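Dropping the structure in here first, questions after.
Every protein chain but one is kept in place in this view of the complex.
Should a chain be cited, it is by its letter among A and B, assigned in written order, with residues numbered from 1 in that chain.
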Amino acid sequence: MDFRGSHILSIDQFDRSDIEKLFSVADKLEPYASKEKITRVLEGAILGNMFFEPSTRTRISFGASFNLLGGNVREITEVGSSSLAKGESLADTAQVLSGYSDIIVMRHPENDSVQRFAEASRVPVINAGDGSNEHPSQALLDLYTIQKELSQNGKSIDGLRIALVGDLKYGRAVHSLCKILSLHDNVTMNLISPKELRIPSEIAELLASRGLNIKETENLEDGISEVDIIYVTRVQEERFKDKNDANKYRGLLSLNQSIYTANCEPNTVIMHPLPRDSRSDANELDSDLYENPNLAIFRQADNGVVIRMAIFALVLDIEEKIEETSRPVNWKVGLKD
Amino acid sequence: MDFRGSHILSIDQFDRSDIEKLFSVADKLEPYASKEKITRVLEGAILGNMFFEPSTRTRISFGASFNLLGGNVREITEVGSSSLAKGESLADTAQVLSGYSDIIVMRHPENDSVQRFAEASRVPVINAGDGSNEHPSQALLDLYTIQKELSQNGKSIDGLRIALVGDLKYGRAVHSLCKILSLHDNVTMNLISPKELRIPSEIAELLASRGLNIKETENLEDGISEVDIIYVTRVQEERFKDKNDANKYRGLLSLNQSIYTANCEPNTVIMHPLPRDSRSDANELDSDLYENPNLAIFRQADNGVVIRMAIFALVLDIEEKIEETSRPVNWKVGLKD
Partner (left out) sequence: MDFRGSHILSIDQFDRSDIEKLFSVADKLEPYASKEKITRVLEGAILGNMFFEPSTRTRISFGASFNLLGGNVREITEVGSSSLAKGESLADTAQVLSGYSDIIVMRHPENDSVQRFAEASRVPVINAGDGSNEHPSQALLDLYTIQKELSQNGKSIDGLRIALVGDLKYGRAVHSLCKILSLHDNVTMNLISPKELRIPSEIAELLASRGLNIKETENLEDGISEVDIIYVTRVQEERFKDKNDANKYRGLLSLNQSIYTANCEPNTVIMHPLPRDSRSDANELDSDLYENPNLAIFRQADNGVVIRMAIFALVLDIEEKIEETSRPVNWKVGLKD
């Protein structure tokens, strides 16, 4: 793929060389994300950060990533503030908002909405989640995290053994991650979910057609032994027509330290796209895992910043100009020692 | 008018020389709006972008315009987040917020609210819409669009023939546009609306007193023949006491390509302040007009950026300093070829 001036709408756009290119740019951007130095390469550029569905982390993560490259952020944080309520079509909104931005990040509750928006936009659009459909930057940061965590144990994504746990039906992060993993060789995937929340059949068929080694189970203990990564997800309440239906599944698959110790290989990495549901009746990942050094969930969230910076850098074609605008950091970084 | 340090509250403040001054600054700012170069002339300045009524395009447009000049934007996007809910007077809010900003843009649902706010403010205030009263930057960008579109056909605003279509009673954009057009010579104006949504009598009288050639009609086909510009507006549902009343008028005046072809002169320009209501029962401008090169509605929205930049530049008196802070653009602009 030629990233320059392209929409980033689906994980299907990425082949292995695209992923490698993106990850190498992300590696170069780490000193900027960790505040060893700053760059102002995007000074004067404007990100339209358009969230038509509530979000905190994804919205702030994209906005912060753009700021770290020196750009400005203009934002929509709610449907209510939008002209959509006055009967405007998504195409009109796209035409107008793309006149105010150099690049747009968009989240919207309807499947395929971001694609329709992108068709009318005059600037590149990054899909930050359209309903239960796609959320490509999440899959990319997940894969980047898998690679970084595995490399510490001398492993690579080819040959990966991963357990996907929870709401595999509605979790768009899971769907995109499955697709991107299917590009790799010799991947074993344990799909652990209640029967009613099984992965959609079109994804299961894709995985089968690409030769992944798939096992479906409802049993957590069974599924998490003999894997390198456990990827846990939240029951996506907001996608259920009836919230009471969602409640039936909360708490069915809950990982804690004793289950981990009894079943997992050493250094099995625990991931979660976050937010995790920590209410006592859900408790997807117990708080007693907090001290487990293999709990990678916050490193995973941090990786979102470099991955999103890398997406911006490639789409706006500035990755070669970052170093020349580099400057030292003036302020104290982090907490008192 | 001396723009420097002035509030911009009403289109009544503008005479023809003010408009010409503003449009000439807007012309100079076009390379910055279109990202041929950037300026950081307002580095360190803060815009207080205060929207006490939902808006997307106007809020983002003002914010982006300030960013394009190098300034920062602090924002209020809802009444709920405001101290007004705790019984604070508008004058107190103005006193306090003007201590945090170099210039304030304000929208508020009550007529004359922005004027009252400005009286207590210690920095210049730009009216971005107060109820059904004024929205001067909209009228200015409309007029700028008319001038640019006409000039391509070798015409000027003096001698303009324009049809105003839709909710002429509550549409503040229309009211302001009428006033600013009345400063020009030999203007013919066809006012097309349901009887109940006729233009307010005080505006009709102003137009008559200034010698405009006015025709009122309920018939779309009749009104849009023999004009240079058709300016269509939305039924302003939010101004009706009873929404069902608003619904009676939706869809009565709907323009499509076949009506256009049958009735209009060649190159008749179609404008709309947006958002347009594209729901099937309203359909103010049919989607079959999308390919019509005379549909200027998105060029019109784009023109909002340069006009708002020009307002900021004149009020903050930096139009002479823009060139000296000019720099090249680092990133790829727009979509892949």
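We adopt the following convention: contacts are C-beta pairs under 8 Å (C-beta built on N, C-alpha and C of every residue); 3 or more make two chains touch, one makes a residue touch a chain.
In this text the structure is predicted, and so the values were computed from the model without any measurement.
For the chain left out of this panel, the touching residue among B:Ile46, B:Leu252, B:Leu289 or B:Leu335 is B:Ile46. Considering the whole complex, the residue from B:Ile76, B:Ala128 or B:Val329 that touches the absent chain is B:Ile76.
In the complete assembly, the contact with the undisplayed chain comes from B:Asp92, out of B:Asp12, B:Asp27 or B:Asp92. What chain A contributes to its contact with the hidden chain is residues 35, 38-40, 51, 54-57, 59-61, 63-64, 67-68, 70, 73, 77-78, 234, 237, 274-279, 282, 287, 298, 301-302, 305, 327, 329-337. In the full complex, the hidden chain is touched by chain B at residues 2, 4-7, 41-46, 48, 72, 74, 76-78, 80-83, 85-89, 92-93, 95-97, 99-102, 121-124, 315-318, 321, 325.
We take it that only the chains that are shown with their structure count from here on.
Averaging Cα coordinates per chain places chain A and chain B 39 Å apart.
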